[in-house]
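Omission of a single protein chain aside, the complex is shown with its protein chains in their original locations.
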Amino acid sequence: MSLFTCPFCGSRNLEEFSFHKTLPNVAGGAFEEIYLRRDAPSHSDEHWQHRYGCRAWLRVQRNPSSGEVFAVELLTGTKP
Amino acid sequence: MSLSACEWVDFDGGDANSDLALAIAPARWLVVAPQEAWLAERTQAALAGLGALIDVSGRWVPVEIAPDSPALSAAAPLELYLRDRDVAALWMFDCPVLIVRCNGEIRLLVEASYAHSLRAMLARL
Partner (left out) sequence: MSAKLRTGRRITGETFAFYFDGQRYCAQRGDTAASALAAAGVRAFGRSIKYRRLRGLLALGPEEPNALLTVGEPPACLPNVPAPVVRVTPGMRLYSQNRWPSLRVDAGSLLRLGAGFWGAGFYYKTFMWPSWKFYEGLIRRLAGLGAAPAESKLPQSKVLHLDADVIIAGAGAAGLRAALDAARSGQRVILCEREPVIGGELSFETASIDGVAALHWVQRASEELGHLGARIMTDTAVISARGNVVIAHKQPAGLPGADTLLRLYAPMLVNAMGAVERPIAFIDNDLPGIMLAGAAERLISDYGVCVGKRIVLFGNHDRLYRTAIRLRQGGVNVKAIIDTRALTASASRAILLAAGVECLQAYTIVRAEGGGAVRAVQIAPIKKATAVRRVDCDSVLVSGGWSPAVRAAAPSDWHSVCGAAAGELALAAIAGASDDDGEPQLEAYWRSPCATADEKNQFVDMQNDVTVADLRQALAEGFCDIEHVKRYTTLGIGTEQGATGGMLGAAIVAELSGSALAAIGTSRARGPYQPVPMGVLSGSRVGAGLRPERRTALHEEHAKAGAVLELMAGWMRPRYYQGNGADAFAAGIVEAARVRKQGGICDGSTLGKLEIAGADAPAFLDRLYLNSASAIETGRARYAALLREDGIVLDDGLLLRQAADRFTATTSSSHGAHVLSHLEFYRDTEWRGRRIAISDVTECWSVLIVAGPASRTALTAVLGRAWNEPLLNLRHMAFVERTWSAAAGVGAKLRLLRASFSGELAYELHCHPDIACPLWQALVAAGLAPFGLEALDILRVEKGYLTGAELNGLTTPMDAGLGAMLKAGADGLTRNSVGRALLGREGYLAADRPILVGLRAADGKSQFLGGAQVTTTTTATQSLGYITSSVFSPALQEWIGLALIARNCSAAGNELIARDPLRGGNTRVRIVPPAHLDPEGQRIKA
């Protein structure tokens, strides 16, 4: 049980969010993205959905070892 | 029974142009029992490419709940969830709901197919 702040909804139970996948971090196509990516234990760039809340898609950058969240970007409804 | 309602999904950074609009998600508003005038205006806005109007009548069903009901505090810390907003979209006992605070009162809307189970759950508390 933890809290996470959705940029739209505010403080919510972490369980409402669903991890989808990490962003590609290596140049190339599908093969490179799946088999040749490099993941660092201290930094992960991820796509989450607030599935059991407002269903917004988020880009979450965090430290997967400690759980510390560096940045949360709201993707749904915003212009790039 | 289920409510007549529409969603306005905005493409342009605007809003739903209605005091009754509930901000249920980023760039998405729900208007329950929409007025003809609003529907007409929004249809024009959609034609201009500002957004899309989607009829979601039948999706939401109101559930009667007393403001001091133990059910509300048994599901989520609502004071926290409604601290900076009047509408919260969440799942309550695994049922998708909208909690709306209006003039100090709390209204609960649940998706129609879950209504029976949610009412049974609330009665069980």
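Here the chain labels run A and B in written order, and each chain numbers its own residues starting at 1.
Keep in mind that, in the parts below, a contact is a pair of C-beta atoms (placed from the backbone, for glycine too) under 8 Å apart; a residue touches a chain by one contact, two chains touch by 3 or more.
Worth saying up front: this structure is predicted, and the values here are computed from it rather than measured.
Asker: Give me the chain A residues in contact with the hidden chain, please.
Answerer: Residues 1-3, 11, 13-14, 18, 20, 29-30, 47, 49, 51, 55-57, 67, 75-80 of chain A touch the chain that is not shown.
Asker: For the chain that got dropped from the picture, name the residues of chain B it touches.
Answerer: 1-2, 7, 9, 11, 46, 49, 51-59, 70, 73-80, 93-95, 111-118, 120-121, 124-125
The working rule: only the chains that are shown with their structure count from here on.
Asker: Take the average of all CA coordinates in chain A, do the same for chain B, and state the distance between these two points in whole angstrom.
Answerer: One centre to the other, that is 26 Å.
Asker: With touch defined as at the start, can you tell me which chain B residues reach chain A in the complex?
Answerer: 10, 13, 24-28, 76, 80-81, 83-85, 88-91, 96
Asker: If you look only at chain A, which of its residues touch chain B in the complex?
Answerer: 7-13, 16, 52-56, 74, 76-79
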